[in-house]
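Only a single protein chain was left out; the remaining protein chains are all shown in position.
Entry: chain A
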């Protein structure tokens, strides 16, 4: 860490809003480096795990937030990805399976001066914790939820997960899994999340840009990160990483830009409000949809999220939706401030003596 010559190590500058998403979080003039966010704990993921890349990207991204380290809190559930908080030198809680969004909600709602991040996985966030996830998104609490999707249970050694493809042969599904998988982005949009994005563990620059956009968003942000599990589900995302195929499959969304898929194809309006991929030469350049992440109606973003079927045919990455909605914790704290402004701070003696009283001499 570099000391700021003009102030104490944690001399907050007093002004806020280094990031619009964290309006009530103090900023700092302290200039952090990546190593300032590394904890002293030995990282214990398997060699080759995608989590390493995400951790490195995150540690290098945090200094750019301009937020005092002590005002950053990581909350995780249970699973491989949920070990994440141990490896960062911020405050952190490695909680219980699926409950991180609920715990983070209480923390964020009571402490608007904190930057709160939830780290979860496809099992933690979509299976046991699915309910908490959708409600946190619906409420729009000011937390950033990073869902590491490796489409398998890792820590319990290789059972199919709620994002595994149907028919997946695993230890618990020797004849092939029967479950239809969730599309996490579709699910988040169904809950009307204000910020929904997808990125990939191996693309550091894209990952970092999405993290930044998530942090800048006031209210709940949801980021699905495709993450490779080399042990139990290796190469699950290979079609999106393999140089010969990735550009034909990855649809890189940029707000205001036409949605193009490789050199020849792009996204156009389809039937019943849906979207489809078409040959640009056939339909003409001007029929291509210009990406609008700020559309109020989540229907468009939802249609985008359906383009990946079947099996990674076209996979949009980037920000699907970035829309401002009333933020739960801001409203909650406003109610308290309003009550105090109107009636003054509570007087306990008067409260207890409220109602009909009588005196015994």
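Here is the rule we use: a contact is a pair of C-beta atoms (placed from the backbone, for glycine too) under 8 Å apart; a residue touches a chain by one contact, two chains touch by 3 or more; residues count from 1.
Heads up, the rule we're going with is that contacts and distances are computed from a predicted model.
J.: Which protein name, taken from UniProt, belongs to the chain you can't see among "2-oxoacid:acceptor oxidoreductase subunit alpha", "DNA-directed DNA polymerase", "Nucleoside ABC transporter membrane protein" or "Branched-chain amino acid transport system ATP-binding protein"?
T.: Record says "2-oxoacid:acceptor oxidoreductase subunit alpha".
J.: Just name the one of A:49, A:62, A:75 or A:319 that touches the chain not displayed here.
T.: Among A:49, A:62, A:75 or A:319, only A:75 touches the chain that is not shown.
J.: Can you list, in ascending order, the chain A residues touching the missing chain?
T.: Counting over the whole complex, chain A touches the hidden chain at residues 9-10, 39, 41, 68-76, 78, 85-86, 88-96, 99, 101-111, 113-114, 131-132, 135, 332-333, 335-336, 338-340, 343-346, 348-349, 351-361.
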